[in-house]
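Contents: one structure, followed by commentary.
Removed: one protein chain of the complex. Kept in place: all other protein chains.
Now for subunit A:
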Amino acid sequence: MAGGAQRIYKQRIKSTQSLKKMFRAQELIAASRIGKARARTAAAAPYERAITRAVSAVATHSSTKHPLTSERHDTDRVAVLVIASDRGMAGAYSASIIREAERLVAQLKNEGKQVDLYATGRRAVSYYGYRGRQLAGQWSYGSDSPDSDVAGEIADTLLGAFLAPVDEGGVSELHVVYTQFVNMVTQRPRVVRMLPLEVVEGVAVPGESDTFPLYDFEPSPESVLDALLPRYVRSRIFSFMLDAAASELAARQRAMHTATDNAEDLIRTYTRLANQARQADITQEISEIVSGADALAAS
């Protein structure tokens, strides 16, 4: 009997301590990767800027219609791309992105649309898999360090769906749900309508002059647009994925930090309880000895 409670508390302290070590390690890993993820976001920025600028230059100078910029009215199918993480241990990160996606899907269904779901990251894939929901496409890559090849593959699939005829599962819109990295403490789920493209947003390019020069297009405005727009979509999707990666890591770092703190609290509590139990055992032993001695002395 004696020492039973003590042993249990010691065990708990030990296991909490090893958990704490794991949390701490995850926190440090996430912290060291955030810097890298943000550097990658910064490294991809010049490309995105150059493409956006070129797209708006073409858009302002030619009235060329392109399939990617025009609305489709022949189908009510729409595509939703959910960018989630591969792993948990990031607090509410996956839960909130999936909740946002579900809200969007419900809203689109209310508008009488059929939703094709595309998901990246094992968390989203298993969420929909578990509920028996059909996914039109899924990718699992290292969600905390996406590369541009995967982004290209995803973009090509979605562009293919958007350009496909109705009977081959063509969709009329593409929405992307991802987590926007605001700063280290704030990451916000965000919904963006990606296709059909609205180039208007890029026209107000900060520059020395308000007007774009009259470009020569080689070979022709149409084919320049043909080459530009898919690249634009690809680079946007890549930048969403990079943003999501930075958000995931920030969320993980914070969650693991909290977990470490909680583990410390638990260890403190258990240590107190263990001390108490030890004191109780000692007190009991002393009183047994004393009463035994008293009994002997009395006889």
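Just so it is clear, contacts are C-beta pairs under 8 Å (C-beta built on N, C-alpha and C of every residue); 3 or more make two chains touch, one makes a residue touch a chain; residues count from 1.
FYI, contacts and distances are computed from a predicted model.
Select, from "2Fe-2S ferredoxin", "Succinyl-CoA--3-ketoacid-CoA transferase", "Pyruvate dehydrogenase E1 component subunit alpha" or "ATP synthase epsilon chain", the UniProt-recorded name of the complex's unshown chain.
"ATP synthase epsilon chain"
One chain isn't shown here. Among A:228, A:263 or A:277, which residue touches it?
A:228
In the full complex, which of A:30, A:51, A:68 or A:104 touches the chain missing from this view?
Within the whole complex, the residue contacting the unshown chain is A:51.
Under the stated touch rule, tell me which residues of subunit A contact the chain that is not displayed.
40, 43-44, 46-47, 50-51, 53-54, 57-58, 147-148, 152, 212-219, 223-224, 227-228, 231, 234-235, 238
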